[in-house]
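Note that this complex is displayed minus one protein chain, with the remaining chains in position.
Think of it as A and B in the order they're written, each chain with its own count starting at 1.
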Amino acid sequence: MTTELASDDVTQARFVNVRYKDLYKLLRTLFHDPFSTTAAIILIVLVIIAIAAPVLSPFDPTAQSLLRRLTPPAWVEGGSEANLLGTDLLGRDMLSRIIYGTRMSLMIGVVVVVVAGIIGTIIGMLAGYLGGRFDAIAMRFIDFQTAIPYFLLAMTIMAAIGPGARNLIIVLSLGSWVIFARLARGTMLSIRHAVYIEAARVTGGSEYWILVRHALPNLTSTIVTLATLELSRAILTEAGLSFLGLGVQPPNSAWGLMVAEGHDYISTANWLSTFPGLMVMITTLSINVFATWLRKATDPVQRGRM
Amino acid sequence: MGPLLEVKNLETQFFTKEGIVRAVNSISYELNTGETLGIVGESGCGKSVGALSLLRLIPSPPGKIVGGEILFDGIDLLKVHESEIERIRGNRIAMIFQDPMTSLNPMMPIGRQISESLELHLKMNKKEARAKAIELLEMVRIPSAADRIDDYPIQFSGGMRQRVMIAMALSCNPQILIADEPTTALDVTIQAQITDLVNRLREEIGMAVIWITHDLGVVAGLTDRVIVMYAGRIVEEAPVEELYENPRHPYTIGLLGSVPRLDEERPEQLTSIEGMPPDMIDYPSGCPFYARCTFRIDRCLESPPDLRAVGPGHKAACIVDVSASTLPSSVIS
Partner (left out) sequence: MLRLLLKRTVHSFFLITAVVSVVFLTTFVIGDPVRALLPAETPEEIVEQYREERGFNRPVLIQYVDYMSHAFVGDFGDSWWQRTPALPIALRPLPATFQLGIFAMTLAISLGIPIGVYAGMKPGSWADRLATVTSLLGVSMPLIWLCPMLAFIFAVTLGLLPTAGYGSWQHMVLPTIALAALPLGRIVQITRASIIDELVKQYVTTARAKGLPNRRVLVQHVLRNALLPVITVSGWEFVLVVSGYTIIVEAVFGWPGVGWMLFSAIRIRDVPLLAATAFVIAVVVVVINFAIDILYIIVNPLIRYE
C-alpha cells in the first residue's frame, strides 16, 4: 500500500460504513438460502418459547396427576386433547415440561456462551495484545485445558460440586472459555501490526482505545460464529450431563433429564424420550445450519474446521 | 505441409454466479513446427485460459470451451475422447506454469514427479524412468542430480523448481511446449537463465514453443512471431520485428509505449494506457478497446473488428488505419 496513513475519522467512517453494508448484504444472503432461513426462524421461535414459557404452557409443568399418568400423545389411541404430547410417569403434561425444558436448556446454553465468551475473549485479546509473560502463561494454561477431555472433566467436577443448573453453568463455562481465548488471541496477533492499528498509534490513541475501537469490530464475526457453535456444544453437553443425572435435577424440566426419565419406558411409552430428544436435535441442527451460513457469509476463506 | 497446430475460433467461457465470463472470444492462430510464438497481453486478457484450453485443462465447472476447433496433427483436440487427449498431454504437447513454488506436488519427491510421465507415455519401467529422470535433471543443469532426485520440492529454490518443471515437461520430447509466464515469479537474473535454457533446449529437441507473457521485453529476443491479446481477443499478430517497428493496433502501440527501451535515440517519457479493460461479463458489443482508445471513431461501436491483413504476415483488428507515426500528440505527452 502506497497510500498515506488515513486519519482517524476516515478509518472510523470506513469501518462503520462497511459494517452497515455488510449487515444488509448478510441478511439478503440469509433469505436467499431456504435452509438457513428455516434455521433462523426455528431459533427465533425457540427463543420466544423460552421467554414466554409461563404464558405458553397449558399446565404447571410440575403438577402431578397419577390418574392421568402415561397418557399417550393426542393423535395416538388413548390420547387426549388436553395433553397434546401426552403425560409422563407422574402424569405431568409433556408439552408444558418441554416448553419449560426449552427455557432451561436455552438459558443454560446462552449464559454459558456469554460468560465464557466474554471472559475468554478478554483474556485472549489481552494475551495477544500484551504478549510476553502474560501471553506465555495464558497460552500454557489454555493448551493444557484443551488437552484434558472436556466431558470427563465436566463429569468429575459436577460429581464433586453437586448437580444443578448453577453448577452446570460454572462447569460448562470453565470448559468453554479457553476456545474463545484461543481464537481471540490468534485474531489479535494477526491484526496487531495491521496498518490501521499502526495508524491509530501514529495519531496518538491510547493502548486501550486502540484495542477496543479497532480490534473488536474485526473479532466480532469470528467470535459470533464460534459462539453459535459453542452454544450447540453447551446444549449437547448439558443434555448429556442431565441425562446422566449430573445436571439439572427434578422437579425442574430439562430435555436431557426428560430423555433419561423416559429411557426405561422406551418400548412402552416412547414419547417420553422421543420429543425432548427431538427438541435437542432440532435446536442443535438449527444452530449448526445457521453457523455454517454465518461462517460462509462473514468469512469465505475460513474453512469448516470447527 | 500444413501448420503443426491450428486454432480456429476458440471460445472459452466461465459460468459463474455473477454471469458468463467471456474469457476467450473466438481466437484463431497457427503454430508451425519448430516455431516460437509469443502471446502477449495484460493479466485477465485470456491468454492463460486460451493456453489451458488447448489441452482441455480448464477447470470445469465453471469453465467450458463453448466453440471452435483445435487441429493438432490432423485431429481436433476438442472432439477426441478424454483418453486420447491424455495421451497427448505431457507427451506431445507439454506445459510449464507461472509459479514454480506451487506447480509441483509438495508431498512427492521430484524424481518421482518426472518419472511418472516417462512410465505413463514412454512405457519405461521404474528403473529406466529413474535413470532418465536423472539425465533430464542434468539436462536442465541441476547440480548433483543423482543425489537430489529423491528430494522434495521444498528443498529447492524457485529457479530450481522451474528447472524441474522444464525437465518434467520435456521428458517425452514434446512437439509443442506451452510456457505460461514461466519467468514472471522469478528474480530477473534467474529469468534470463530460464529463458536461455528453454531456448537452447528448443533448438536441441526441435519443438515449437508458445511463450505466454505480459512482458513485451521477454518476447523480443525469444520469439519469431507475436500475438497480442486484449479482452479475450487477438488484436494484432505480426513477426516480432515488424510488431516492434510498426505496430498497427492502438493497444499494441500503447503497450510498446509502456516498455522501457534502451535503444531509443531520444528517450521518451514512458506512457501508460488510461482506463481499465472492459467487463468480461457485460462484454461490449463493439470494439472492446473503444473506451481506452485514442483513435476511436463512432463506427468502432458497431461490431467487434475482425483481424485484417495490414502487411506481410501482419494482421490487426482495427478498422482505423493507425500506426505509431499517426499517433496523436496527446498519447505521447
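The rule we apply is simple: a residue touches a chain if its C-beta (ideal position, glycine included) is under 8 Å from a C-beta of that chain, and two chains touch if they have at least 3 such contacts.
Keep in mind it's a predicted model, so treat the numbers as computed, not measured.
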Item to complete: Quick one: say which of B:Leu4, B:Met165, B:Ile227 or B:Cys293 touches the chain that got left out.
Response: B:Met165
Practice prompt. Give the residue, chosen from A:Leu27, A:Ala63, A:Ile137 or A:Ile161, that touches the chain omitted from the document.
Written response: A:Ile161
Worksheet entry | Omitted-chain contact residue, chosen from B:Leu10, B:Val24, B:Ile65 or B:Leu104 | B:Leu104
Worksheet entry | Touch residues of subunit A, complete complex, unshown partner | 143-144, 147-153, 155-157, 159-161, 232, 236, 239-240, 243-246, 256, 259-260, 262-263, 266-267, 270, 273-274, 277-278, 280-281, 284-285, 287-289, 292, 303-305
Worksheet item: Given the full complex, what residues of subunit B touch the hidden partner chain?
Response: 52, 55, 57, 59, 82-83, 86-91, 94-95, 97, 99, 102-108, 116-117, 120-121, 152, 154-155, 165, 168
